[in-house]
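Yeah, one chain of the complex is gone here, protein chain that is, but the others are all in their spots.
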Amino acid sequence: MSDDGIYYGDYLQINKLLDAQVLESTKAGETVHDEMLFIIVHQSYELWFKQVLWELDSVIEIFSNDVVPERAMGTALGRLRRINSIQALMIQTISVLETMTPLDFLDFRDYLFPASGFQSAQFRLVENKLGLRRRDRLLLSGEVYTARFDDSDRDLVEATEDDPSLFDLVERWLERTPFLEYEDFQFWEAYRDAVLARIQADRAVVESNENLTDQERVAQLREFDLVFDQHAALFDVEKHKIEQEAGRIRMSQRAFQAAVFITLYRDEPAVQGASRLLELLMDLDEGFTTWRYRHAQMALRMIGRRIGTGGSAGARYLEKSAERSRVFTDLLNLSTFLVPRSDRPKLPEELVESMRFRFQA
Amino acid sequence: MSDDGIYYGDYLQINKLLDAQVLESTKAGETVHDEMLFIIVHQSYELWFKQVLWELDSVIEIFSNDVVPERAMGTALGRLRRINSIQALMIQTISVLETMTPLDFLDFRDYLFPASGFQSAQFRLVENKLGLRRRDRLLLSGEVYTARFDDSDRDLVEATEDDPSLFDLVERWLERTPFLEYEDFQFWEAYRDAVLARIQADRAVVESNENLTDQERVAQLREFDLVFDQHAALFDVEKHKIEQEAGRIRMSQRAFQAAVFITLYRDEPAVQGASRLLELLMDLDEGFTTWRYRHAQMALRMIGRRIGTGGSAGARYLEKSAERSRVFTDLLNLSTFLVPRSDRPKLPEELVESMRFRFQA
Amino acid sequence: MSDDGIYYGDYLQINKLLDAQVLESTKAGETVHDEMLFIIVHQSYELWFKQVLWELDSVIEIFSNDVVPERAMGTALGRLRRINSIQALMIQTISVLETMTPLDFLDFRDYLFPASGFQSAQFRLVENKLGLRRRDRLLLSGEVYTARFDDSDRDLVEATEDDPSLFDLVERWLERTPFLEYEDFQFWEAYRDAVLARIQADRAVVESNENLTDQERVAQLREFDLVFDQHAALFDVEKHKIEQEAGRIRMSQRAFQAAVFITLYRDEPAVQGASRLLELLMDLDEGFTTWRYRHAQMALRMIGRRIGTGGSAGARYLEKSAERSRVFTDLLNLSTFLVPRSDRPKLPEELVESMRFRFQA
Partner (left out) sequence: MSDDGIYYGDYLQINKLLDAQVLESTKAGETVHDEMLFIIVHQSYELWFKQVLWELDSVIEIFSNDVVPERAMGTALGRLRRINSIQALMIQTISVLETMTPLDFLDFRDYLFPASGFQSAQFRLVENKLGLRRRDRLLLSGEVYTARFDDSDRDLVEATEDDPSLFDLVERWLERTPFLEYEDFQFWEAYRDAVLARIQADRAVVESNENLTDQERVAQLREFDLVFDQHAALFDVEKHKIEQEAGRIRMSQRAFQAAVFITLYRDEPAVQGASRLLELLMDLDEGFTTWRYRHAQMALRMIGRRIGTGGSAGARYLEKSAERSRVFTDLLNLSTFLVPRSDRPKLPEELVESMRFRFQA
C-alpha cells in the first residue's frame, strides 16, 4: 500500500484498541473466560460516553450563543437524536452483559476489587454537562460522587461543575423566547385565565363523580389542592421561589412559562424546532434513567446482596438514583399545566404572522 | 377461490379485528387523530397477553405433573424463551406510544374516564398465573387489584387466585430434585461448610481492607451480619420460617437448596435444562419489571400530576409495583449464596455418573 | 360501575378481539400449540397495518393541499416518525415468530393451505398509498399482486391504485419549491457548474491513483462515464425522460432538482422541515425493505424449499421484492449528486433572508 493511502487498521488504531484487554484473572494465573466480556462491555461504554460528550459539547456550544442561530437548530436536534440512538444501544448492551451468569462473575469478581463503574469519569462528565448538580446527587454510602476517583479524574470532573451546563443554557435560551409578550397581549395572563377555568371544571367533575369512593374523592381533591398551589407558583414569583428552594421546580419562572408556550403552540413554524428540542431533552433524561434502572436490575441479579462488594448498596443506589438523576424534570411536570388546544389563548394575528417564514409573506 | 381453500382474511378474522377500533372522540363528534394509536397499542397488548397466557398455561401444564418428563423440558424452555421475546416486543411498544405527545393525549383523554390499564383482566391473569399473591400486591389508592373490574372480569381473575401458579409448581419441582442426597453424601451439609469458610474469608478481607473508610467498614460488617443471618436461614428451619413470614424469602427451604444445587452444578447433563429454566424465570421477572417501569415513565410524561385522572397516583403505583411485582425474587437473591466453582463441594463420582446419559455409560 | 363510565374492556372491545383466534388444527381435531402464535403474530401485523394506514392517510391529506401549510409540517414529520417506530416493532415481531421451529410449523401448516401473507389487503394498500405502481411490482409466479384476493379485497385494493400516492404528492410539493429561482440566480445552473468541476476532479483522482490496479481503474472510469450520463440527465430534459422510461429515475426533473436543493441547504430555517421529510421518507423505504428481507429469511428457514407450498417461490419473491419495492429510490440516489458544503453555490443574500422567520427581520 502506498504511504499516502489511509489504512483502515491504522486509521482506527486497531492495534492500540485490541491491546487494551488485560484480564486480571490471567494475571492471577487462571484466565476466566467471561472476564473478557466484562472488559469489552465497559470499554464499549467508554467509547460511547466519549461520543455522547462530543455531541453534548457541540450542542452546548450552539446554545452558548447569546442568540442561537436558527440555522443551527436543525443541527442541534440531529445531535440530540443521535445521543438518543446511542442510549438505546447502551441499554441493549446490558442484555449482552446479562449473558454472563452470577456463578461466572463470581470466578473473577474478587480480582477487580474495589473498582466499580462509579469510577467512570466520563459518565460523571456527562451528568455534569447535562446539568446534574451536587445538591441533586444521591450520596453513595455517604460519599460524594468523586470520592472514588484518582486525583486526575477528580480534577477533570470537578472542573466541569461550574461550566454552564446544557440545562443552564437551555434555561437561558427559553428565557429569551420572544413571543410571550406582543403589544397588548400577555400570553401568561391569558393562559392563567384559561388554566383557572380548567381547574374549576376539573374540580367540579371530581366532586360530582359518583364512580369514586369517598376515599378516592378526598384523595383527589387533596391532590387538586396541591396542584392548584403548583399552578400558583407559575404566576406568583414568591411562590415559584418556594418551589425552587424545595427542589420541586428547577428552572426559572420565565423559562418555564416559555416552555409552556412552546409546547402549546408547537405547530407555529418558528416554534416547531423549539418544541422538538424540548421533546428530545425529555428523551435524553428518559434514556439515562432507563439505562440506570436496567443497570441496577443487572447488578442485583449478578451480585445479590453479597457482603464486601458494596454491590448491594451499589444496586440500591443505581435504582434510587435512576429517578433522582433526571435533569429536565420540569419538562415532564409541564404536562400538568397543559390545556386542551381549544382552551389555548388565541394569539394575536400579527404575532402568528411573525412566526412564519419571510418568503411566505 | 374454492370453498375448501383457507383465505388469509377469514382465517385471521381480519374484518372482526378491524371493526374493533371505535374512537370515543369520534363518538363525541370530533375525531382526535392520536386516539387510534392509543387504541391499537392497547389492543396489541391484549393480543400479546393472550399469547403469553397460552404459553404460560402450557408450561404450567408441563409442570403440573408429579414428575416433569425430561422430554418436556426442552419444550418448556422454548416457551419461556418465547414469552421473553414477547416481553421485548411489549417494552418496545411503549416507544411507539411515546410518539404521542401530552398535548395530543389531552385532546381525548377525558373521553376515556375512568377507564385505565388497571382494568386489564388478562394482565392480572398473567400475574396470578406467574404467582403474584394478594398479599404481595401493592394497593392502588387503597384498593384491591380487582376493584375496578366489572363482575365478569373480576370473577375470571379471582378464579385463578387459588390455582397452582407457576411459582408453586416450580417450587414443588425443585423440592423433588433428586441429587441433594446420595448415600452418605449430604450436599447441604457440605455446602454449609464451604459457605461458612467463605464468609469468614470475606469478613477477614473487609476487616483488613485499608481502602475502606471507617464508615464503610462498619456499614459492610453490619451488612455482613445480616447476610450471615440469611445464610443461617438456609440451614435452620426455624430461621427460614422467620424469613418467610417477614416476606424476605418465599420458597421453601428444600426448594431453595435445590435451586442453589442446580445453579452450582449446572454443567452436569441432568442439570443443564433445570439451570436454564431458573435463568429464564429470572428473565421473565425482569421482562415484566422493565415493562412496568417504562410504562410508569411514559405515564408520568403523558399525564404529569394532573388532578382527577388518578394518573399521578397510577404512575407512582406502576413505579413502586415494578420491583414489588417480581415473583422469583428468591432466584435473584440466590446470587448471595453462591461460592466460587473451586469451593463447590465435590460430588461423589457415582452421583456425577448418574447425571449423565445412559448411552454414555 | 356507572353506565356513564368508560370500561377498558368495552372501549377496546377485548371480547371481540379475543374471540378472533380460531385454530385450524383445533377444528381438525388436534390442537397444535404453535398455531396460536402464528395467528397472533399476523393479527398483530394487521392491527399495525391499520395504524400505518391511519398515519399515511393523514400525511397524504396534509400533502394534498395546493400549498402544504407550514403549520402542518411538524405534524407530518411526527407521523412519519411514528410509522418508523411501528416498522421497528414489525421487524422485531419477526424475531418472536422465529421462536417457532420448522418442525412445529410443519404440524399445522397444511391446514392453512393455500392462505398466505400475499393475501393481506392492508399491506397492499400500504404499498399503493406509498406509491408502488403495478409496473414496479415483481410478479409472484407470474401473477399480478391482487390475484389471490377475494373479490372484496381486490376491489378495495385496486380502488387505491389511481389515488394520488404519497410519492405523487411529495413530487408535486417538491416541484412547488420556491427557492430554486430568485431574480438572476438560477440554482440549477450554478449547481451544474459546481458538479461538473467536481466530476473532473474525481476523474483526475482516479486516473492518478497508483493504489488501483488497472482492472480497478478501468472499472471505475467506466462507472464514471455512467454517472456522468446520469448527471447529464439532471440538466437535460430529454435525457431525464430516457432515464425515467428506463426506470432508473422516477420523479420529475423539477422535483429532483428541488430535492437536491433541500438536501444541500437543509440548515436554512425554511428548509429544515423539508430536509427532515426527505430523510424520513428514506427511513420509510428502509423500514419496509428490512422487514421484507427479514420476512424472507424467516420464510426460508421455516419452509425450506418444500414442494407444494409455494413457500420457496414466496421466499425468493420476498427477497427480490425487498429492494424492488422501494418507492423513494430517487432520494437514495440523490447522494450521488451531492457536492461538499464548500462547493455549494452561494445563495443570494436576499434569498437567504427570505428563508428566515419574519420575527427575526
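Letters A, B and C mark the chains in the order given here, with residues in each chain numbered from 1 onward.
The rule we apply is simple: a contact is a pair of C-beta atoms (placed from the backbone, for glycine too) under 8 Å apart; a residue touches a chain by one contact, two chains touch by 3 or more.
Keep in mind that this is a model prediction, so the values were computed, not measured.
Considering the full assembly, C:Glu223 is the residue among C:Glu61, C:Asp155, C:Glu223 or C:Glu350 that touches the omitted chain. Touch with the hidden chain on the side of subunit A covers residues 1, 5-9, 11-14, 16-22, 24, 33, 36-37, 39-40, 42-44, 46-48, 50-51, 54, 58, 78, 81-82, 85-86, 88-89, 92-93, 95-96, 99, 101, 111-117, 119-122, 150, 153.
Listed for subunit C, the residues touching the missing chain in the whole complex are 101-103, 106-107, 114, 141-142, 199, 202-203, 205-206, 209, 211, 213, 215-216, 219-220, 223-224, 226-227, 230, 263-264, 266, 279, 282, 286, 289-290, 293-294, 297, 300-308, 310, 312-313, 319, 323, 332-341.
Counting over the whole complex, subunit B has residues 1-2, 4-5, 70-75, 178-179, 210-211, 266-270, 272-273, 275-276, 353-361 touching the chain that is not drawn.
In this text, only the chains that are shown with their structure count from here on.
Each chain's centre was taken as the mean of its CA atoms, and the one lying most distant from subunit B is C.
Centre to centre, using the average C-alpha position, subunit A and subunit C are separated by 33 Å. Separating the CA-averaged centres of subunit A and subunit B is a span of 29 Å. In this assembly, the C-alpha centroid of subunit B lies 39 Å from the C-alpha centroid of subunit C.
In subunit C, 1, 5 are the positions where the chain touches two or more neighbouring chains simultaneously.
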